[in-house]
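Excluded from the complex is one protein chain; the other protein chains are retained at their positions.
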Amino acid sequence: MPSAFLKHPFMSQHALSECDEGAMLRAMLAFELALAEVQEASGVLPEGASQQMSVQLNNADFDIAQMAAGIASGGNVAIPFVKQGRALLTDELKRYWHLGATSQDVVDSALMLLFKPRLMALDQLLQRCRSAALVLMEAHAQTLMVGRTLMQQALPITLGVKVAHWAVGLEQSRRRLQMVELPVQFGGAVGVHSGWDSQGLEWMDALAERLGLVAPVLPWHTDRYPIHSLGTALDAVVGAAEKIALDVALLTQTEVGEIAEPSVPGMGESSSMPHKRNPVRSAFICGAARQVHGHISVLLNAAAQPLERGLGEWHAEWAPLIESALLVEGTLEQVAVLLEGLEVYPEQMQRNLSATGGGIMAEPVARLLTPHLGTDKAKAVSAMAAEIARQESRPYSDVLAEVLAEDPDIKGCVDADALRQACDPALYLGSGYNQVVRAKNWLIEI
Amino acid sequence: MPSAFLKHPFMSQHALSECDEGAMLRAMLAFELALAEVQEASGVLPEGASQQMSVQLNNADFDIAQMAAGIASGGNVAIPFVKQGRALLTDELKRYWHLGATSQDVVDSALMLLFKPRLMALDQLLQRCRSAALVLMEAHAQTLMVGRTLMQQALPITLGVKVAHWAVGLEQSRRRLQMVELPVQFGGAVGVHSGWDSQGLEWMDALAERLGLVAPVLPWHTDRYPIHSLGTALDAVVGAAEKIALDVALLTQTEVGEIAEPSVPGMGESSSMPHKRNPVRSAFICGAARQVHGHISVLLNAAAQPLERGLGEWHAEWAPLIESALLVEGTLEQVAVLLEGLEVYPEQMQRNLSATGGGIMAEPVARLLTPHLGTDKAKAVSAMAAEIARQESRPYSDVLAEVLAEDPDIKGCVDADALRQACDPALYLGSGYNQVVRAKNWLIEI
Amino acid sequence: MPSAFLKHPFMSQHALSECDEGAMLRAMLAFELALAEVQEASGVLPEGASQQMSVQLNNADFDIAQMAAGIASGGNVAIPFVKQGRALLTDELKRYWHLGATSQDVVDSALMLLFKPRLMALDQLLQRCRSAALVLMEAHAQTLMVGRTLMQQALPITLGVKVAHWAVGLEQSRRRLQMVELPVQFGGAVGVHSGWDSQGLEWMDALAERLGLVAPVLPWHTDRYPIHSLGTALDAVVGAAEKIALDVALLTQTEVGEIAEPSVPGMGESSSMPHKRNPVRSAFICGAARQVHGHISVLLNAAAQPLERGLGEWHAEWAPLIESALLVEGTLEQVAVLLEGLEVYPEQMQRNLSATGGGIMAEPVARLLTPHLGTDKAKAVSAMAAEIARQESRPYSDVLAEVLAEDPDIKGCVDADALRQACDPALYLGSGYNQVVRAKNWLIEI
Partner (left out) sequence: MPSAFLKHPFMSQHALSECDEGAMLRAMLAFELALAEVQEASGVLPEGASQQMSVQLNNADFDIAQMAAGIASGGNVAIPFVKQGRALLTDELKRYWHLGATSQDVVDSALMLLFKPRLMALDQLLQRCRSAALVLMEAHAQTLMVGRTLMQQALPITLGVKVAHWAVGLEQSRRRLQMVELPVQFGGAVGVHSGWDSQGLEWMDALAERLGLVAPVLPWHTDRYPIHSLGTALDAVVGAAEKIALDVALLTQTEVGEIAEPSVPGMGESSSMPHKRNPVRSAFICGAARQVHGHISVLLNAAAQPLERGLGEWHAEWAPLIESALLVEGTLEQVAVLLEGLEVYPEQMQRNLSATGGGIMAEPVARLLTPHLGTDKAKAVSAMAAEIARQESRPYSDVLAEVLAEDPDIKGCVDADALRQACDPALYLGSGYNQVVRAKNWLIEI
């Protein structure tokens, strides 16, 4: 399929280059060689056997095309790989190859090995995003903008506190990702190390250590919690990224115009409209996130696998899992650039705060009036004034205070200064600043 | 990502080879050249312009790698493609290139063009499956086997009627697929042929005809019904295939052993267990089907696209859509081979019919006894006899009739011959044969 | 669960009242009584038996609570229902009750019977939406507004053509829904009418006719195409509705303000902000649509059901299927009201057309300049002028023509009138009007 045109653009190019067939082959080989080392250390292989295997195979000419073709009859890549590996070994070593292992041991472990650098890369990207967010939070802790609920202007916030919420979202997913364990897989044909008795679990633990993976409680051929945990953690990351992209896309709308994606010559141009600058990074992030949700739904539906090995359920995991990693990494690369170079237009934010003629300050006004008019009347008066301000007054000019000052219910009973203050967004930011401080402390605590 | 190891094995290799970047490039070019022809025919391009374009571009050296790289800044492949195309044209033709079109026109139409041969291939595969199923239905119209509900033996059926159900499932999906329309996309930047007034729709219709696509009512940039319709039809096909694979996997279980996948040397072997033959085709089918369900869930969730062009929703469609086609085609290739070479073991079916010692015939027995004992008592007597037959008697030997013959409630009041007949699976096949005939008539009616 | 608070608000209240336990009970009873009638007509039941059954059961006191409780041990509602029904019959009729039927026959057929009025209601709602859309299309065929792609202003369209696209989306889904067939289910324990031979299919066909359902080719206990077809058609409807709601939500944003949901006293109010009017209908539509997508993904994943009856797959269909219908009906009720009462603010649309100072007209300007300057230069000059217009000029005032008029590259070579015309959105609506006409003809053709 035209992957380079339709799928790879969403993915991390760096990760793609580190995750090709050769990488998978090396990971499978790393598993088999580590197994031989472990078995040699326990006396089952003659001294030097694992070293010889390593020498004979590490630079051997595995035939990737033939391996790919062999999957059709074997059902998974481990089968042709193991065959090729055996054929490449000298006769006396053949019997020590893939000893006690099964296809799923090879494939699952190799996937976990591919994931190790990816999780590290994701962590670093998330830290990079966090740093960028901290800078934005600090810089814009006092940058007024309007908060919007159900897509309607509601009450003032700051850009700093908005970014703080983004950053907390990302950091929660980073901490969850850090808790994900990548276990080695080693259990043999039916997961009980058939023929190897007590050595089975010892080898499993030793393999984990040697490969830098986690030792599971038991082999997990049909206990897919590790996959579920990994997949849903990836989805949490991409969800946090998608939320940022969604906000950015909404705030860059022509009529809103409060922020913009970092400007890069030629980026976001339309093929037909010269004036246009599309939020391309946001589009990539949202597009990738949606694909990840679909992939993870495959994993949820395939978590229950029959008996000692799945029939299709296991096979269905491979692509969704590894593609999710590449999509999430691509997504975070976009988010990092977005946050590091986010263009902010405070004057446009200020302008939008006045879009309703001051009407968004109806709540503080109602609050000010409540002791004088009672809750219901205060709300009614405030709402009516807001509506007048919105409809009849000039847009982009705060007239709410004036409208209120002329209200017969208010005249005389509320001080004009108090009214003006109640109508001033800058005085109605609640815990916005405190939230920035609190988030900052939490973000850097680890 | 290691696609050749983890994803391509599920896909049609033939389709993969017809659906690479070059194919996408050719499809995009076909769209642009057809557009030029249409515009020349309507007098907007000078005579011969489209022909010259065709000459200059059809064998031009488009740089696929650069095109792929250019997507990152443009957001979709049409942008770098259009740029390259323009650069490759002589100056006097540049102005006639991509006239009135937008990126989404190019990409959507190109995808529809890629789909045309795929839908034809799917239809042919489904016809091939239908032919194979018809052969099986005929050959096994009288081959007795047990029907199973909730995974428990229930009552006798025939293999013929089972295959008839499979065939109807596949054929329903084929007929649905045939109704799927692949519309051309042509609407320009905001879907209203800006600047081209009444010519816009005329060109759209002419383009459709020239490209062998359907003319939509209106451009469909954010009316994704065509994608929804196509995606869900593909899912219907794969669901019908998955049902067959699920049945095959269950019936090939060692203890059931009633059928087997076609035997191919080396196919389905285990890397560690020489005696084993895995139902690899079923595993591929089930594995692919699960991935398709995930892809289609992406399409369902992305069907609502904002305003005049999606932000991420559209982008999210590309890979799931085209990959679903390749997965479904790969799946049907497996199903065709499965049905054409299905190994059937009637004696094992016969043996399983006796697994309960005849207990599965409790219903006809109850029915026979009802006029004599009343409904409740008849059921109770029959159930108890079935339980005795199942538990105490030799397995794989029908003893129900004997057990019944000795029942004091029955003795004397029911004829022994009638009892034996009620216990004979071959006499309790209901509409099985009629269903085979009916299905056959329906399958070949078109 | 607190359904009335968390789930029912999304559903059609009318449909909810027509789809309770009593309705399901009546549907199951209708199936059984029709079966008895059919069997009586074929001579298997004595004359008058079905009439007596009807008399005895139609007003009998079925115990719904006990029936619900009985599901836990039986696995589906048909089992306790059949038991209660038998117990309520006089002895001589008991043997004719549920003759040749199985639980799944009862439940599947009852669900199809519940769906019949729902599909009719959906069709009527879709027709109501279509009528409202036709009115809007006509009224606003010339109402200028800006088209937006990737959430950025792009080029002018009309509200009429936008609504035409909505209407085509809805109508496509209506026509698809019309093609959905609701088949009767009748196959007995293993789907072959065990014990009834040639009568089985005859009864199935007669039952379909009597119940106003479709006669399937074969019983479809584990051929779930009818469910897949129904579920995906419902999803197509809700996707078309969701697209409208998404557009409405975006266009009602405070800063955009081009349309509003119909004003209803008290509707959309915030619990804390008196000035705010939330697009509540859009929220319900989008919220419901997302739930439907999840439900349908269950159906896709459960389409392959093992052997002659599913184990969990079938059970998993019930709630997602019926809830989807109620959610879609609720959604369409909202859409109908939305379209019938949509508030349109043409002056705000006009204002937004000027938001870029005329910059959105850069494309027609480039087109005008191309013969004079060549494609690339024309684009560059136009883009630069658009940027100047956007950034430096007063917002909400079209200055592009002025900026251009002063451009040294243009001065003298392009007529000022031509420039002004190129900058006039009302002259750049492409096929907008033609599309409205075309859509209208297509919408009313059936």
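When the chains are written out, they are named A, B and C in that same order, and each has its own residue count from 1.
Criterion: a contact is a pair of C-beta atoms (placed from the backbone, for glycine too) under 8 Å apart; a residue touches a chain by one contact, two chains touch by 3 or more.
Because the structure is predicted, anything quoted here is derived from the model rather than measured.
Only one of A:Gln13, A:Ser73, A:Gln142 or A:Gln172 touches the absent chain when the whole complex is considered: A:Gln172.
The chain not shown here is touched by just one of A:Ser17, A:Asn59, A:Thr90 or A:Ser198, and that residue is A:Ser198. In the complete assembly, the contact with the undisplayed chain comes from A:Lys243, out of A:Lys116, A:Lys243 or A:Arg420. Among A:Leu6, A:Met151 or A:Val328, only A:Met151 touches the chain that is left out of the view. For chain C, the residues touching the absent chain in the complete assembly are 1-11, 16, 19-21, 23-24, 64-65, 67-68, 71-79, 82, 98, 101-103, 106, 114, 188-189, 245, 249, 264, 266-273, 278-280, 282-291, 293-295, 297-298, 301-302, 311-316, 318-320, 322-323, 326. Chain A meets the missing chain through residues 75, 86, 91, 94-95, 147-151, 154-158, 161, 164-165, 168-169, 172-173, 176, 188-201, 217-218, 221-225, 228-229, 232, 235-236, 239-240, 242-243, 245-247, 250, 286, 289-290, 293, 296-297, 300-301, 303-311, 363-364, 367, 370-371, 374-376, 428-432, 434-435, 438-439, 442.
Touching residues on chain B toward the chain that is not drawn are 146, 148-155, 249-250, 252-256, 270, 272-280, 283, 297, 301, 352, 355-356, 359-360, 362-363, 366, 379-380, 382-383, 386-387, 390.
To be clear about the criterion, only the chains that are shown with their structure count from here on.
Here chain B and chain C face each other with the same set of residues for the most part; over half of the interface numbers are shared between them. For chain A, residues touching at least two other chains, in rising order: 249, 270, 272-273, 278-280, 283, 297, 301.
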